[in-house]
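Missing here: one protein chain of the complex. Every other protein chain is in place.
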Amino acid sequence: MKETIIIEKEKVELRKPILIEGFPGLGVVGKIATDFLIRQMKAKKLAEMYSPHFPYYVLVSKKGSIRLLRTDFYYWKNETEGNDLIFLTGDTQAQTVEGQYEIADHILRFAEKKGVKLIITIGGYRREVEDKPQVVAAATDPETLSKALEVGAINSPLGNPIVGTAGLILGLAKFKKINALCLLGETLGYLPDLKAAKSVLKVLLKIVKLEVDLSELDKEIDKSEQLIARMQRIEEQRMVSAQRRREAAEGGRVTYIG
Amino acid sequence: MKETIIIEKEKVELRKPILIEGFPGLGVVGKIATDFLIRQMKAKKLAEMYSPHFPYYVLVSKKGSIRLLRTDFYYWKNETEGNDLIFLTGDTQAQTVEGQYEIADHILRFAEKKGVKLIITIGGYRREVEDKPQVVAAATDPETLSKALEVGAINSPLGNPIVGTAGLILGLAKFKKINALCLLGETLGYLPDLKAAKSVLKVLLKIVKLEVDLSELDKEIDKSEQLIARMQRIEEQRMVSAQRRREAAEGGRVTYIG
Amino acid sequence: MKETIIIEKEKVELRKPILIEGFPGLGVVGKIATDFLIRQMKAKKLAEMYSPHFPYYVLVSKKGSIRLLRTDFYYWKNETEGNDLIFLTGDTQAQTVEGQYEIADHILRFAEKKGVKLIITIGGYRREVEDKPQVVAAATDPETLSKALEVGAINSPLGNPIVGTAGLILGLAKFKKINALCLLGETLGYLPDLKAAKSVLKVLLKIVKLEVDLSELDKEIDKSEQLIARMQRIEEQRMVSAQRRREAAEGGRVTYIG
Partner (left out) sequence: MKETIIIEKEKVELRKPILIEGFPGLGVVGKIATDFLIRQMKAKKLAEMYSPHFPYYVLVSKKGSIRLLRTDFYYWKNETEGNDLIFLTGDTQAQTVEGQYEIADHILRFAEKKGVKLIITIGGYRREVEDKPQVVAAATDPETLSKALEVGAINSPLGNPIVGTAGLILGLAKFKKINALCLLGETLGYLPDLKAAKSVLKVLLKIVKLEVDLSELDKEIDKSEQLIARMQRIEEQRMVSAQRRREAAEGGRVTYIG
């Protein structure tokens, strides 16, 4: 494989599709949000993208079968008059500067071919979170941006860099005359951040005018908070023990020197 | 040399060949196992592969002659009704992400051209070894995997990454409709691990339904164990001496301070 | 985007244009000087250059709009008989060796197409600055160099390396038979160095025989010096406090040990 390739799995006509992209990145916010929608809305596989710019390992998937790292396009048919959706999620991002540009380019060409009208990319925004994570928005144009600001997102600070595919897609979308919007959930980014993903989803669903039950995500948030609390207790105990050992050792050493 | 090239050394018709690949990697398991079979079965040189993605040094080989880093294909003609074998071994792996994909691609195209029916790649699996190393297997498909499981290999954990050529060949094999199997010998991976290679060979030989005398490998295992034991004794003595020097020095210093 | 591209924003005939380049680099001297001229002379956008060799992030610009990293060409029409000017400034430099050569090449081809007669690149020269920063010059040829030496620049030491686009443009200009001159302002390079930029501008304006009011730059220099002085006072206080804390702690420790 010398080139990035997209293999279509199903030929399907999509009506005014909106593409929603969430790759692994800061706090895994984009991937968590997109994967959740795919599962919850029972979206179907549309295409797979493979690239020599992805890391050079493979994954063992179910039943011991091996697969290349890839990114997946899914689609969801809207049974009302609204927009169909395309979801884009994946294992990884490209490993080199040039690879990042190439991947974003392939996504945009695929979007263009499918008649995509709007692209929404999702990511994390590193910042101390007060109360609950806000959603920071930026877009290819003010009109697209206003769709996010009207439903609760806040404006991105001037000069803020948006790293990776979530940003490059917007930068390159202008050349294709496709409008694109980036939604970034505030997160410290050290751990997979389900709360940040939820904040983004609430804004996103208002923009695409759809209702999706987020209660499953709430359950996962509860579970992950219990897990983190447990890890913190273990860490605290570890530090207390270490401190006691240190004091004991220092006490001993003083005696010895004196 | 701008491109990876494969130079065929002998034109030979092979019957339903199985390709066995073992490149340097974790614990050198793959290369040790493959090189052993090549020597023991007196396989003959089939082709050489050179690539600008290999490291940029050359090796001095016998009689002071210099050669590029390369990978070698060998073949072995089966005198019964069974499969012929192709072996693939080499000095090195590709140095870049894109190079890794390209090398795996060239191997697969060569395999396709030679009518290869099954590819078996060999590598190491980093894990504390209890008693004797187990063989972890993964494959392009459940049917191919079952060939390994039936003769003693165990299933790879879900999500396990397989790094480098041994993995990428499997990932890319699907595009060529070639079945492929990966056998990973459990190893700590710090030293060349002949025992892990032996475990893999026992499973592999059952799969390809061949008998090869492994007693030569047992001798090498004995030698390497004696060597490691000697190195450990030297290391222990070195640490004891260092500890005594430290105590002497601290004793002196205490006197000096006091 | 697989290739570096230059998108022209306005079709304009330029008379004997001189191209002035200042990218981010040591002490940000080149970018500060070029951006100042663009603002002060009210230069107009001529073209934008995008490249997959630039870093893979985008910037949020005014009103929440996103844009790719890029470099911008501006032009200024000279209302007298003198040369028109083209300015080249940008967000960044290329990220790889090969990218650096490619970017410099694209700039030169664009310059050639626009009939550029002379290129002046601006950068910083790392050196302890005595009194006020001198301007170090080097050129494609002695005649071009003399234009800088005659108006106060000094000769670059033999063997001095000039890193990045400011240097490569000169190296590659010879192949296009374009004369080019590099002006480097002496700077320690740790902070954006407005004084070094001003020194360069004074030399540059004499070479291109233009007068531009630098008093705005003087105001910015005053502001930046006040800022640095304030930062230094804060740093000194911080160090004094730290020293006191250390002494207090050591005092305590001595008592404790004794």
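The first chain written gets the first letter, and so on, giving A, B and C; residue counts start at 1 in each chain.
In this text, contacts are C-beta pairs under 8 Å (C-beta built on N, C-alpha and C of every residue); 3 or more make two chains touch, one makes a residue touch a chain.
The structure displayed is predicted, hence computed values, not measured ones.
For the chain that does not appear, the touching partners among the shown chains are B, C. Note that of C:A138, C:I178 or C:A196, the residue touching the chain absent from this view is C:A138.
Interface note for the absent chain: among C:P52, C:G124 or C:G167, the touching residue is C:G167. Listed by residue number, the positions of chain B touching the unshown chain are 1-2, 52-69, 95-96, 99, 256-257. Taking the whole complex into account, chain C touches the unshown chain at residues 94, 97-98, 100-102, 104-105, 137-142, 145, 149, 155-164, 167-168, 170-172, 174-175, 180, 182, 254, 257-258.
Just so we're on the same page, only the chains that are shown with their structure count from here on.
If the chains shown are joined wherever they touch, the resulting network is a simple chain of contacts running from one end to the other without closing. The greatest centre-to-centre gap from chain B, using C-alpha centroids, is found for C. When the CA atoms of chain A are superposed on chain B, the rotation angle comes to 90 degrees (nearest 5). As a whole-number value, the distance joining the C-alpha centres of chain B and chain C reads 52 Å.
With centres taken as mean Cα positions, chain C sits 37 Å from chain A.
Multi-chain contact residues of chain A, defined as those touching 2 or more other chains: 257.
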